[in-house]
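Heads up, one of the protein chains got dropped from this complex, but the rest are sitting where they should.
Should a chain be cited, it is by its letter among A and B, assigned in written order, with residues numbered from 1 in that chain.
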Amino acid sequence: MNQVLDLVGIFVFALSGALVGVRRRLDVVGMAVLAEMTALGGGILRDLILNVRPAAFSSVGYVLVPVAATVIVFFWHPQVERVMPAVNVLDAAGLGLFCAVGTEKALDYGLSPLHAALLGVTTAVGGGILRDVLSGQIPALLYDRQLYAVPAMLGSAVMAALYTLDLHGWPATLSAAVLAFGLRVAAVRLRLRAPLARGVTAE
Amino acid sequence: MNQVLDLVGIFVFALSGALVGVRRRLDVVGMAVLAEMTALGGGILRDLILNVRPAAFSSVGYVLVPVAATVIVFFWHPQVERVMPAVNVLDAAGLGLFCAVGTEKALDYGLSPLHAALLGVTTAVGGGILRDVLSGQIPALLYDRQLYAVPAMLGSAVMAALYTLDLHGWPATLSAAVLAFGLRVAAVRLRLRAPLARGVTAE
Partner (left out) sequence: MNQVLDLVGIFVFALSGALVGVRRRLDVVGMAVLAEMTALGGGILRDLILNVRPAAFSSVGYVLVPVAATVIVFFWHPQVERVMPAVNVLDAAGLGLFCAVGTEKALDYGLSPLHAALLGVTTAVGGGILRDVLSGQIPALLYDRQLYAVPAMLGSAVMAALYTLDLHGWPATLSAAVLAFGLRVAAVRLRLRAPLARGVTAE
């Protein structure tokens, strides 16, 4: 179950990476690199910090799913662009899932709840940051003022709290993931925005 | 003592990260990400290379001090900008401290003096490089010709030399840190500059 959800999250993140590649007129190699990094980058960062071999380097599915996403985007990117609102909802699902799973793994490896939540957020947003840096953009997370990291923070915090209360297993993970997912979707719908520093106005 | 100095260095580096965020009109999330990465990035890189769990992920203070710096810059950035000369002196102090502490930790983990000094420099400058890459700029270290890495190299080399002579403990660490600090301040005052390749002129 977790494995399937994980692969869905990886697939959706890989789609977003490959699409950025198309928009920047990258070739198929560039698309594949962005797809792999977007999908796997957050988890690799998490595992490097936990000092364990990255999960992406022991699972065949983790490597091949982004390849499949690249092929789909290569041939059918106009169609994928057309269903982007749906992809964005799936991306929110990936965000929720990755922050919950990342936090849980960090707690399993003995990190404090605070640090585990921080690493959960890293898992959820790390791939997107790598995608944007590699494609020559300031990470969207840093400036676009949409709430993207904040739902991941709340989901990670809830996951850490539940775990501390000895509530773990997939129902807890799924609850935290659904919470972050819901907050993200609500933030997009309600156009909630992160504030700029006092006195700074948007350009 | 070392812990306090460490937190001061982290605080100052975090201020510089959050200020870059304000200047680039990033939102509060972007400011916090830059503050955390600037303050903790160098040490995280060092610990990944040493193959140990990053110190930032076991200390609560390391994570919360950049949050505090972000809050201060969020509300009072005009005042912080006004005291930037003082912040720059503190930044030089952070540079000195981080290169000395980083080199010492690397030696403790059995690296050769040469490699330990290299890792000390990485500790001192890694966070600033991550800050600049994430905010879409070429790292200042690479082009601005101010001597920033060079004082860290000398401080790290002295730390490695003292350690090899069996002179360690905080007086040695502090001496190396003060040396790098002094060189950095002198370089800024005297406008010392790193040379361009032969025949290349500044734009």
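Basically, a residue touches a chain if its C-beta (ideal position, glycine included) is under 8 Å from a C-beta of that chain, and two chains touch if they have at least 3 such contacts.
Predicted model only: the values in this text are computed from it and were never measured.
Participant: Which listed residue (A:7, A:26 or A:114) would be found touching the missing chain in the intact complex?
Facilitator: Hidden-chain contact among the options goes to A:26.
Participant: If I consider the whole complex, including the chain that's not displayed, which of B:114, B:167 or B:186 touches that chain?
Facilitator: Considering all chains, including the one not shown, the answer is B:114.
Participant: Return the single residue from B:138, B:167 or B:186 that touches the missing chain.
Facilitator: Only one listed residue reaches the unshown chain, and that is B:138.
Participant: Which parts of subunit A face the unshown chain closely enough to count as touching?
Facilitator: These residues touch the chain not displayed: 21-22, 24-31, 33-34, 44, 48, 51-54, 57-58, 60, 63, 73-78, 133-136.
Participant: Please identify, in ascending order, the residues of subunit B that touch the omitted chain?
Facilitator: Residues of subunit B in touch with the missing chain: 48-51, 111-112, 114-115, 118-119, 129, 133, 137-139, 141-145, 147-150, 193-200, 202-203.
Criterion: only the chains that are shown with their structure count from here on.
Participant: Nearest whole angstrom, what separates the Cα centre of subunit A from the Cα centre of subunit B?
Facilitator: 29
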